[in-house]
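The complex appears here without one of its protein chains, the remainder shown in place.
By written order: A and B. Residues from 1 in each chain.
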Amino acid sequence: MTQTMKAADVVIIGVGMVGSIIAKELAAAGYSVVGLERGEPRFTVPDFQGPGVHDELRFDIRKALMQDNTREAVTFRNVSSQTALPIRRWESFLPGTGLGGSQVHWNGQTYRFQEQDFVLASHVRERYGKDFLDPELRIQDWGVTYAELEPHYDRFEYLLGTGGKAGNLKGKIQPGGDPFESPRSREYPTRPMKEHYSGAMFRKAAGSLGYHPFPQPSSNLSEPYTNPEGLKLNTCVFCGFCERFACEHYAKAVPQTFILPVLLKNPNFELRTGCQVQRINLDSSKTKATGVTYIDTAGREFEQPASLVITSSFALNNVRMLLLSGVGKPYDPATGQGVVGRNYAYQTMSTVASFFDKDVIINPFMASGASGTLINDFAGENFDHSKLGFIGGSFIGAVNTNGRPINYHPVPPGTPAWGKGWKKAVADHYNHTVMFSVHGSSMAQQQNYLDLDPTYKDAWGQPLLRMTFEFPKNDLKMADYVTAKGVEIGKAMGAKQVVGAPAKGPYTVTKYQTTHNTGGTVMGADPSTSVVNKYLQAWDVPNVFVVGASNFPQNATWNPTDTVGALTYWAVDALKKYMKQPGKLVSA
Amino acid sequence: MSDITRRNFVKVLGTAAFLPGAATPALALAATESVTPATTNDVPVYRFFNAEEVAFMEAACERLIPADEYGPSATQAWVTNYFDKQLGGAWGAGERLYRSGPWQQGTPTQGYQLPFTPAELFRAAIRAINAEFTAQGKRFATLDGDAQDAYLKTLQAGGKELGDVPSGVFFELLLKMTMEGYFADPIYGGNKDMLAWKMIGFPGAYANYYEAIDAHGVAFVREPMSIGSDGHGHTHVDPNIPASL
Partner (left out) sequence: MSARDAVRLLAAAVLAALPCSAFAAAAIIGDAAAGATLAAACQACHGAQGEGLPTAGFPRLAGQSAVYLDKQLADYVSGSRANAVMAPLAKTLDAKKRADLAAHFASLSPPAAAGAAPADAQVLARGRLLARQGDEAKQLQACANCHGPDGRGESFAAPYLAGQSASYLTAAIGEWKSGARKNDGGRLMAEVAGRLDDADIAAVAAYFQSVGPLP
């Protein structure tokens, strides 16, 4: 028996980073907002406190903060000719859950995309000609420009207290920053993090090769900071338990530290946790949402009526929500028609390992999630691709985030996997190795997409999301090229042995390579190739907005979070306009 | 200026004596350092494994991480005890594992696709291994080291089933959990006395490096600290046992 709740102006699916910010803004603007979070409430005290939080087995290996596959997994196959099977345990990507969402356990790496990224299709055509691009790729322009998003990047970074050194202030290149970045209107809100020894070595070596090293922008704070919401964040102490872990020090910028205390005080906002949204409900015309249906932790079904529905859950779950609800036409890779689920992309990850003699002491366990030193010389469109036969690029950096020994005990190639030789190699190399991250773009292609699985279901009886993905050849070429550049930097650091490991196909879900899943509810100017318009409003159902990395038409070189944050504040402005005057914000 | 250079310092620290045959490790951190024994029992108390399973596990893990001068062996680190507590607990019973069928083998890129929980997998595989040896009038635990290694390598190579469990899948999980048991926080029953952490110099669960991170290239030497460490330097292996205050 479904119970109908009192109607709200706005219902928000997923109270993570995006949901928290949107909820706060709309509640502050006077609207009644219901936030439905499927996971548990949790706060820095008591839930994130040490020493218990510094438990590699529990949080890193067993993934205690992540979505529980027992109840809700994803099925996967490389190509459509295969049968997708459930990802029975997470490894490749680790969707979060719970109040605050995945950001609770992010690494804090906070990069903007560049101007060219938002108009990638046009840019590539102009720069290299219309025949340059691999015909399998499906890159698109976003429908929004960097210039439009710049004030929202700024606002988001000041909300978090991101630390860094600007490389381009209003068009003027600044020493010490990234000279390739697109113009920012002002400096970062806090200074760069302290540099790890591996970063210092990288900086010297990369500089000696003529590259442009700069400090990694970090939302693990470098100094105490009071944000525009009046909330205080503390200094990160480099504990080395960042990604996959929650922060005990109030130093990592997560919704609990930068916005939730303010949101939760507003009586216009009601948080309901343990609520698994089943679908967005549509009226008989299928062009208007009436609200959502959800099931609580006791298995009871509720309907939450609302004038506006926002899906701000994890990227993959946004896509699934639209598919389960019938919002937008599902994508069919065979015909190329349809939009929901198209342009799924990921991140192309490679590494370089530099092995040193035992007198070079690295101390990898001293780390924050974002205290690296990087170069963008081979990122995005910062270099000439005309003779290279691919588009996209990677940043290269000494991004030491941890020395947690279950997962991190590097050994040179040829070391046996176990036994006496293995053990000696671990003892010899644990504290004398530097790992580079070669973090690369991920292009969309026709055959990579998301849809609903025909066979496997979640604990509520609904089809799981099905993921069909293989690395585009373009991206593997890119990875080979940039990894080789990384190896040169490792050699310039004076390492005894340098080993590059570029991303290789086939893509496997058994190996971790970021949780940067993008696409599926792509934004754009053309409804035949996008699900939402430039304001993130669903073309087909104007009172549904979709906000998250699912909006990206393809994934750029860098981590998605800063861009998702910018899109969030961009959407907030549009939502406020919408609420004053509901209707289509873009006529198609 | 101090006489003690970094090189001298490392020598002063000394290396732990993890020589084969040592029943308990004789750890020598520094001339005056003493290590208070942390646990209340001298040998693990197994609750999941029966005696024959223990015999196989202890012998097998000891080949994966043998005794030598670098650090503890799997036995010295109580790795089998770690297995025992994990397999006997929620994770062993299938926590966080999507367990619905239908079941298909899939491609290697699709990962684990078997119905077994970790506990079931180990029970089935070890039962088959022990039966195989019994049928030949032998025991894995009493083979010499080379023969044990050779057998483990055949398991690792795959192509053989251990009571419906592909041997490669079993071996992969055995190796993975051996690493966990070796390097995890000692509250989980392995990494006894944090000896594996001492081997590599990992300081453990209390981790404020704000000052120390500036000392580029300098060895960081501190007693490792466990989640279960109390104010007296004792490690409480069962987190339900309160510290002294």
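Rule of thumb we're sticking to: a residue touches a chain if its C-beta (ideal position, glycine included) is under 8 Å from a C-beta of that chain, and two chains touch if they have at least 3 such contacts.
Because the structure is a prediction, the values reported are computed rather than measured.
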Contact residue for the chain not shown (choose from A:92, A:140, A:235 or A:351): A:235
Sole contact to the chain not displayed, among B:69, B:164 or B:211: B:211
Interface residues of chain B (partner: the chain not displayed): 1-6, 9, 12-13, 29-34, 206, 208-212, 214-216, 218-223, 225, 229-233, 243, 245
Interface with the unshown chain - residue positions in chain A: 43-46, 49-51, 223-224, 231-232, 234-237, 248-250, 257, 261
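Everything below uses one rule, namely that only the chains that are shown with their structure count from here on.
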Distance between chain centroids, defined by C-alpha means - chain A, chain B (Å): 33
Chain B partner contacts - residues on chain A that touch it in the complex: 50-52, 54-57, 61-63, 68-70, 73, 76-78, 82-83, 85-89, 91, 194, 196-197, 200, 235-241, 359-361, 363, 365-367, 403-406, 409, 417-420, 422-424, 426-427, 430-431, 455-457, 506-510
Complex contact set, residues of chain B against chain A: 6-7, 63-66, 68, 70-71, 91, 94-100, 102, 104, 106-113, 149, 152, 156, 175, 178-180, 183-185, 188, 196-197, 199-210, 212-214, 216-220, 225-227, 229
